[in-house]
Every structure is written in structure tokens, then in C-alpha cells.
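For this depiction, one protein chain was excluded, whereas all remaining protein chains were kept in their positions.
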């Protein structure tokens, strides 16, 4: 089951989706059992920004049919805080379980992103960087990652700052995700990951006043509800690019992971399902291993 | 509860989503009870194209978490077949229940759409036309409706052929649905409707060979799973345009319809839920009526 | 005219749930429902917790042949034969007396009776035997002759005027489902009961002896295709009850189509029973769970 991903040797193809597992909090909650049954082959951090962010006011969660709408708002200590407070603890824990650290970053401009990458390049505990391009462009309000031209330009501009693998986490809120993936590839991405959450909203339930429910106004939909959308987007992307693809969106079981691998993903990330079962990642990995290696009848070519 | 929609006087704000209710088949299945408890205030036909279409090979359906992925492929008798075979029966049935007929049409080019509108204009039984712009552009492969400029140009070009209300049914598979809605409005649309299904996919379940499950390869996701996405898109559109909005996507109850009305929809369409309960539209309408008229604390302005 | 369903689905009470070998028989009290024609089906969904099973399913209701329509303790009852093959059938199988099921039906086009004087040969495979039970009930009622009620296999009973049923099953546990019918001959894949082989072997023998018979068949796609081919070759009329993945059951979704000689046909409104002559072949997706 071991997988080569952009030169990282992983023990299996299952990682966590950014922002859906806090290793340090899990350490507090689960202690030794977290290490004994570590769920992921590599660990992806929450999105880190240059400046600290408090995140959105509560409520931050809305449970929807077979899904979850979140409006967390990317709270984080900022790059300096992350390096000072989290990185040492993260990397010592990850060293124990032999899983590399992938740091997810987001910036509003190419300059911000370049700075984030530069700093990550200097930290040897960071094995790779995932760049979240679901950040609204300050001028247009649209996600940087939604416009292929803009995306390619940004990736090209920042690429040289990072010698480590650069994964571009695409936005699913676009007319043509395959073209965005191709743009990331053209700009120099080593891999792409998808899908991020679908733009979504909820109004307050009966008994509450009828404003948007989420403190952030709108949110993003994740979980099983979006699985068929994720499969379509991953298939479209994998059939277009030749760099590795990290597939995610509603994965709950080895079967769902296998579907993403079948359409061309190299790794699969587990997100919302970890909220229901913190060992979900491990169960998925074990399920894949139990099913045995598949003859590579990849659908990638046929799509 | 009566509503004015582009000059049509409707008894309540609930209609069917195109392609999710076949009046003539329902007449065969339900007979008199269909008329006695007619579920909708207006009836929207399946998408009609100039030439007949057989639709996609089976399987055409995949049940997903709290949703349904379909790859029906817009089977229809073609415009001439529709006029000759369906229109007389449809309009006599609708006359009995006092519901106007909205004909949904799709064309691959402005010329095709113009022809469809012209013919609809000539049929007095047709009260309004809904234009489905989720049709792939023959050259780019992307939906005509996904690109605001293209959409505005097409709507502007065809607009003059129809004196009746023209509703543009937007595609949700786009980076910025509000801008698409504004483009349709600028082109001359009298209303917009959304959301159509989200692009989605399914692989064959265990025991079947591992190609895409749906005969059409990919499909579209509908049902409760997409409701939070629909609410976000309808809210974004309603806060942008000043023409009426028909909201849909996963509506199962009066509460869900009220949410769409609260964010600015004028009408609400019920789709997939009719498959579970053919009277769903009626139950939603009755539920709204029972809750009584709301003080118009529309969120439209505040979004 | 075919019996029609009220557009309002009915919340019907479970009055019984019995094991029958590998199957279950669900009995619903349906005091006000229209009497179905044999071959018609209903869309069923548990009123509570339809969803939340494997892969967060089921979501849409499921189609089931009405297997029997008879007087119960409080008015009419419909019986359904269930095989647990996935989240929808599993949910229905776990229902207990007193719980409720949403029922939309009767739906679809049922079987038409054989021409006067011709004998009906019922051919069923697996859970596909369900619509043959109500068909046999009706045939027996019309002929006025109760069939010999033994289900012993091997005893060939050409004298039975009507309603002889050839039933194929995977194994012994499934073959217990045959108790739903009378006057049956059984074939099993593993030879546990009756003929060791295909039900179409039994059909060939019957047709050799009575080439004037009319065939009524329901079962897995390969069985239906074999029946279709055999009947086409011998010029025997055959009525096939097809199945297909359905979302609505009343012609709304266009999801349940099967290919015919003249294009796609919606199984739920133009079928489920159709004349075999309309098919070039039985689509792999058009049969009962194998």
C-alpha cells in the first residue's frame, strides 16, 4: 500500500483534509491512543495565514442532509505563531508516528503567498506545502483559484520560493475545475488537491431570528452530500493533468476512497468523517489494504 | 398566497422543477386524483429541444447520500413532437386545474434558441418559456450559461422572439452565479431560475464492472444534499438582480420553501421530493399557507 | 383501464412480517387502497428513518411487486415479498407490526390474461416470483379450479388447468420462497431442491408438451433473456415483468428506461409487464436482483 507522492514515501494513501483534524487538540483528548493508532499517512495542517485570524463568530456549524456547512473562517495563530507554538509540538508528535507534515497556507496576494512559501521552505520539519487558493481576490471578491489565468500567474510567481512539493488545493466553486487544475500545473504545481467545500448557506431554524444562521453569513458544504460532486471533479481533473491528484469530499469508507483512486487520485483525504469517527482515516486505509492492491484499471485514461 | 409572477397570476408560489414531473404519465398513473389535488400553481415541462432526443442509455439514476444523481439526457420528442402530441393534452389538463404552462427549452446555439422561442410565442397555450442554459457550448464544451458574457449575448439575441415572460434557468456549475444572473437580466430575461443539478458522478457498485455507473458517464446531483448550495446561490442571485427569482434545490417542506422566499425568491420549485411524494408540491404550498403570510423581512436587501 | 393509484401516498400499517426462507413477507393493511391488477407494483418507503443506512441511503422509495391482495382481519391486505439486497430492502425488512410504510400504488401496467383456452406458464426466478403469486391467485379464481396445492418438485402435473409455476432459485433457503405459490416445479442452481439447473430447462420441457401455452415471467435479467429468446424461437407469446432502478414509479423521472426495439421505454408506466416481442434483448439492468 505504500505510495510515492511527489517524492514523499507514504505508508498508505490516506491523509487528512486540511482543517478537519487538530493534532494537538487530539493529543489532549486522546493521548497515547492517538499515537498507537495514528489515522493518517501524512498530516495536513489547518490553513495558516500570515497574520493571525480569530475566525468567524459563532454559530459556525450547520448540519445539513448528509453533510455539514461550516463557516469557521480559518482561525489560526498566523505564520509566526504557528512556527513558534505549533510546529515544534506537531513535528515531534509526527516524528513518533513517522508521518510527514504538510502545511496548508493561504494568502490574498502573490506577495503574501511568496512570503508564506519562503518561510515554509526554511523549516525542515515541513515536508510539503498545500496552497489553499479558495481565498477571495481582494478586488473581484471571487476566489483566486476560480480563474485559471489568475491561478496560473500566481502559482508561477511564487513557485520558485519553494523547493519542496507544492500542492495547489483547488476551489470547486468554478465552471471548469479541470482547466483550473491544468493552470496550476502549468504554473508549476507538483500536485493538486480537491475538492474544498461547496459554497453554501443556512438560515436560522424555527425559534431563532431569521438572519443567516452562520456567524460568517455563508459557509462551505462538506461530507457525504458532496461525494458525487467530488468524484466528478476529481475524475475531470485527473484526466486532464499529469501531476498527482489528492482526492477528497465525503469519503467515509474504503469503497469511497477506492472510487477516487479509480478515477485517478494518488492520495485520498478524509475530512468530515473524522468528526464522526476520529479513526476514520485509519479504517479507510485498513479497508483499502484488506481489499488488496487493485490491478490498475484506472479510469483515468477513459474519461 | 396568490402571487404575481411576471404578469402570471398564480394561486400559490409553488411550481415543479423542470424534468421532475410528467403530467401525462401522472395522468395515467393517478387519473382523477391528480386533478383533484393538483400539486403546482403552474406546470413546467421537461426540457424540449428542436430535434427529438432518445436520452442517455441506462442506468440513468444513482442514489447518493440524501440525494440523487441523474443522467437522463433530456429525452424528448423534439419541438414538433411536443406540439403535436403533448401540448394539446397538457393544455387541456392544465385548463382543468387552472395552472398555466411554462415550456422549458434548450438549444445549442442562439439560432436554435431563437427558433424554439418563436414557435413557443405562436402557441397560445404556452404562458411562459424557461430557457435551460445548461447546454454545453459546442466549441468550448462548457455550459452556455456558465460564461456571463456569452449568456448575455445569447439572451439579448433571442429575446425579441418571445413576447411572453422569459425565464432563464441558470447553471449552478459556475464560479459566480450572481454575475450570470445579472448577465441574463441585462440580456433581457424577465426572471431567472436556479439551481439546476450539480455536476456529479458515480462508479458502479460492488459486483458490477468498474466503469462509470451512469450510462451518460456523468450526471447531475439533486435533492436535499444540495439544499444549502441552492440557498446560497439563490440568496446571491436575489441580492444582485431586480427581476423575480425562482428558487429550487432540495426543497422538501414549507420550511425549506420559506427559506428560499426569505432570501428573495418569488416562486419555489419542487423537484426530487416529488419522486418521494407526488403531492410534495401541494404539501409545501399548504404548509406555507398554514404558516400565514410573513411580514416581508426579506433578507434580500441585507445580503 | 388499469387500476390507478391515488396521488396521495398512504401511510399503511404493518400487520405482519414473516420469514420465508431467504425472504420476508411484508403484510400491509390497506383498507382503502384500490385493488391491484397482477403485475402491478407499489413504491414503498418506511415512514420513519428512510435514510441513514449504508452510504446514508435509502432516499427515494423502492419498487415492489404486489405479491398478493387478500382479505385480512380489518379489510384488504397487500403482501410483498422482500429480499434484503441493500439499504432500502434492509430497512423494510426490519419493520415490525404496528410500524408504518408509505405506499404509492398500485402502479404500472400489469399482466393481461391468456387468450381463452390457452394455458398460462408462470416462470419465476428468485424474488421475481412475487408478481406470479397474485397472477396465479387470479388465474385460479377465474378458472374456478383450485390448483393441487402440493409444491413437491418433480411431480409433473400437466392436468393442472392453469397457473403452473416454474420457479428457479439459487439454493434451498431461497427455494422456500416457492411456498408463496401453488403447483410449482422448482429448479435450483445448486441442486438443493428440485431440478439441478436452470428454470428455463423446465420451461423447455413444458413448451415441448404444450406449445400453445402463454408464458408469464419475472426474474433476473439473464433468466428473462433466456425466456425471451426461447419464446421468440418457438413463437410462444411471452409477457415479461421487468425491473429497473426507479426513483419515482409514476413516469416523472425518466430514470427507469429499458431499451426496446423502438427506443427506450419507462418500466414504471409502460411496464413493468411488457410483451417480450417488443424487446430485441433483455437489458442487463432490467431484471430482478439475481
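We just call them A, B and C in the order they show up, numbering each chain from 1.
Convention: a contact is a pair of C-beta atoms (placed from the backbone, for glycine too) under 8 Å apart; a residue touches a chain by one contact, two chains touch by 3 or more.
Every value quoted in this text rests on a predicted model; they were computed, and no experiment measured them.
Enquirer: Among the chains present, which touch the one that was left out?
Expert: Taking every chain of the complex into account, the missing one touches A, B, C.
Enquirer: Taking the entire complex into account, which one of A:14, A:34, A:114 or A:154 touches the absent chain?
Expert: Looking across A:14, A:34, A:114 or A:154, the contact with the absent chain belongs to A:34.
Enquirer: Can you list where chain B touches the absent chain?
Expert: Against the missing chain, chain B presents residues 66, 224, 252-253.
Enquirer: In the complete complex, which positions of chain C touch the hidden chain?
Expert: With respect to the unshown chain, the touching residues of chain C are 49-53, 56, 59, 91.
Enquirer: Need a quick check: the contact residues on chain A for the chain that isn't drawn.
Expert: With respect to the unshown chain, the touching residues of chain A are 19-22, 24-26, 28-34, 36-37, 39, 46, 54-55, 57-61, 63-68, 70, 72, 75, 223-224, 272, 274-279.
One rule holds for everything that comes next: only the chains that are shown with their structure count from here on.
Enquirer: By mean C-alpha position, what chain is farthest away from chain C?
Expert: Relative to chain C, the chain whose C-alpha centre sits farthest away is A.
Enquirer: Name the chain with the Cα centroid closest to the overall protein Cα centroid.
Expert: Per-chain C-alpha centroids ranked by distance to the global centroid put B first.
Enquirer: Starting from the mean Cα coordinates of chain A and chain B, work out the distance between those two points in Å.
Expert: Centre separation, chain A to chain B: 34 Å.
Enquirer: For chain C, what residues touch not just one other chain but two or more?
Expert: In chain C, residues 51, 55-56 touch at least two other chains, as defined above.
Enquirer: Would you please write down the residue numbers of chain B that are in contact with two or more other chains?
Expert: In chain B, the residues touching two or more other chains are 64-67, 223-224.
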